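Contents: one structure, followed by commentary.
Left out: one protein chain. Kept in place: all the others.
For chain A:
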Amino acid sequence: MASLTRLRSSLCRLPVFRLPTFSTRIPSFRSLQTSADSTQLQDEASKSQPFVVKLHEDSFRGYLTDPPSLETEVSREMLLDMYQKMTVMRRMEMAADALYRQKLIRGFCHLAIGQEAVSVGLESAISWEDLVITAYRCHPFAVLRGGTIKGVIGELLGRQIGMSHGKGGSMHIFTPRFFGGNGIVGAQVPVGAGLAFAQQYRGQKNATFALYGDGASNQGQVFEAYNMAKLWNLPCVFVCENNKYGMGTSAERSSSNTEYFTRGDKIPGIQANGMDIIACRQAVKFAKEWVTAGKGPLLLEFVTYRYGGHSMSDPGTTYRTREEVQKMRSTQDPIRGLQHYIEQWGLASEEELKKIDKEAKAEVDEAVEEAKKSPEPLEKDLWTDIYYKGTEPPFMRGREREEVHYY
């Protein structure tokens, strides 16, 4: 890498290689606002009635389309529900982190701490009939889309109570409306196109949200899926969770175009502040309306940030500074941002929010204890769900020579 850097700098010194300054299609003089608490009240906040707020004017950018409206309606109930969900999601991820450090969770584990506004915001703007498929940072989606905390923690621990009966692990958690974490970078994106096609084929007015990261967006099959979706006008929203690092490589070092919402060629795109949950919700609402109106697919990029490393084996500080992480935590945290709104607009007191925090911790602690009590999968389940029941081969081999499982 070092040698490449040297090469690059030497190339830049040669005048023939210097790039002319093109004016880009996207005005780049203003960058996206990623503050978590820049939304302003438009009228009086009400505890009982919905009220209008105005997002920061740089909350969205559009590509081949106007960005979503900055004014949106919220309610106390909705905001408190979001606060509760984000808090529980963070608690759950922190519990997973602790269990991993205790060596109770083994293998791969990717946490979404810092990215809660995307999952909770997405869930708040879609209906049960809409579909979601994502990659490995999937725990919050699994819970929000009909799963349980004990089901997720149990899966991470590899217990029967887990949502895939302990056979999947971190990346493989599903619900009837959530087509899973997927362990192969980018592989879920064409699968999402297939889901959207099925919705279209059935004439359903619903959307599929196919999520991937900034790292996965350079996979060839992501572009294959874009093309098919646009070609067939599928109700698919391609959601890029840009947390600025694909594993340990920053977006700038991996992508020739880091404006991920512009990478769909003819597919319009929206870039949204992924740290302000009200902006997240507004963007998802816009996207769902777009695709269900028959306008074809849409790219939706959330600019967000993960506080932890890529996975548990990555301390997350070798490719970025501790100061950067600290700055994001202290100034742009989505939960603190929402807390700020709730308190500033007088929707709930600090005590009421503290109570929610406490309950979240208790809920997660209880789920962890329950998951820990669940036994490991039965030996016979080594062979279940490989083929549809009744269509298996007569037998399959086991772990040692004499162990053969007959169906």
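Simple rule for what comes next: a contact is a pair of C-beta atoms (placed from the backbone, for glycine too) under 8 Å apart; a residue touches a chain by one contact, two chains touch by 3 or more; residues count from 1.
Rule of thumb we're sticking to: contacts and distances are computed from a predicted model.
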item: Name per UniProt, for the chain absent here [options: "Probable vacuolar protein sorting-associated protein 16 homolog", "28S rRNA (Cytosine(4447)-C(5))-methyltransferase", "3-methyl-2-oxobutanoate dehydrogenase (2-methylpropanoyl-transferring)" or "DNA replication complex GINS protein PSF1"]; value: "3-methyl-2-oxobutanoate dehydrogenase (2-methylpropanoyl-transferring)"
item: Hidden-chain contact residue, picked from the options A:36, A:105, A:152 or A:193; value: A:193
item: Contact residue for the chain not shown (choose from A:44, A:265, A:324 or A:385); value: A:385
item: Among A:41, A:94 or A:396, the residue in touch with the chain that has been omitted; value: A:396
item: Residues belonging to chain A that touch the chain removed from view; value: 133, 162-165, 167-168, 172, 174-176, 179-180, 182-184, 187, 189-199, 201, 220-221, 224-225, 227-228, 231-232, 384-388, 391-396
